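A protein chain is absent from this complex, but the other protein chains hold their places.
Here is subunit A:
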Amino acid sequence: MAKTPIGLEPVVGSLTPSKKREYRVTNRLQEGKRPLYAVVFNFIDSRYFNVFATVGGNRVTVYQCLDGGVIAVLQSYVDEDKDESFYTISWACNIDGTPFVVAGGINGIIRVIDASNEKIHKSFVGHGDSINEIRTQPLKPSLIVSASKDESVRLWNVHTGICILIFAGAGGHRNEVLSVDFHPSDIHRIASCGMDNTVKIWSMKEFWTYVEKSFTWTDLPSKFPTKYVQFPIFLASVHSNYVDCSRWLGDFILSKSVDNEIVLWEPKMKEQSPGEGTADILQKYPVPECDIWFIKFSCDFHYNAAAIGNREGKIYVWELQSSPPVLIARLSHAQSKSPIRQTATSFDGSTILSCCEDGTIWRWDAVPTD
């Protein structure tokens, strides 16, 4: 990476905890022997803000956070294929609001589970290799995107089971895609990143008619005219190694590689030449011992804080939108030593969950200040 020119240096957060909030372990449970790769709260439907889901091995589990650190198991699903290893999970819903749990993993099959009827809704076959991340469009939660090892990102309609768009090809990723995220307000925009060390921003504006068409499609899903989006509108080389998590923060992007930090940057597109542009790195949030890939961070509903685990089982909670960044808390527990693959931050950030390589789920609750 080229040296950052003077005057464009990022503001780096200090690792001294501000003690703004204190967290305490309130629960720990062992789900199984296999590593847990993802945990996520439901932000789609306000009834289920305290419901979260985890994946590990061939199992998908739905839990509820109750008062007093209690976690209730609500539902559990097991793929009959023992070799399946789910990597990612996301909440979605049908157009009538039926809650769905969408999971994907090594088999490359997206499982759409109807949580209100406790049965499989649909299985999407199409990806040529494992699925590394699934995200839901917050404005239209029937739309999901999946990032796959097959170097593509695909947009699906869970309601009709249609693969609407494939983001791959001439300008696509050159290696596994590890993470993808919908822009929170611009419904046409997604950002993806992966093992080719790049972050790409894609627009589906020109293809939006297909997205609309997917909702009214009555024929077989396989007959749908799936389109390829071959060129991203922006390409950033912010990192020099695998980029395994990226999230929009308004129009900025938070992304992380294996360099012990989360980076906040602004994509600056050039109007005349799409695909080109520069990334202005604004802030950095250091996360010590976070140098292995496939560690993902999570934000609360309002993007006030981000929680990220590390290789050593510690969690760093950063205040995202202050400048310079403030470390809200550093969570550690003597028994939490296994790498934390993903965290989940509750609606208001008062509860943080972490799922670990050793198959444990940890619940941390903020200690009431008064």
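As a working rule, a residue touches a chain if its C-beta (ideal position, glycine included) is under 8 Å from a C-beta of that chain, and two chains touch if they have at least 3 such contacts; residues count from 1.
Keep in mind that, in the parts below, contacts and distances are computed from a predicted model.
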Complex minus one chain; that chain's UniProt name from "Cell cycle control protein", "ADP-ribosyl cyclase/cyclic ADP-ribose hydrolase 1", "Vacuolar protein sorting-associated protein 16 homolog" or "[histone H3]-lysine(27) N-trimethyltransferase" is "[histone H3]-lysine(27) N-trimethyltransferase"
Looking at A:V51, A:V180 or A:I295, which makes contact with the chain not pictured? A:V51
In the complete assembly, which of A:L282, A:A307, A:I340 or A:C355 touches the absent chain? A:L282
Touching residues on subunit A - with respect to the absent chain: 2-3, 5-11, 26-27, 29-31, 43-49, 51, 59-60, 62, 64, 66-81, 93, 96-99, 107-109, 111, 113, 115-120, 123, 125-129, 138-139, 141, 148, 150-152, 166, 168-172, 174-176, 184-185, 195, 197, 228, 230, 241-242, 249-252, 266, 280, 282-283, 293, 301-303, 321-324
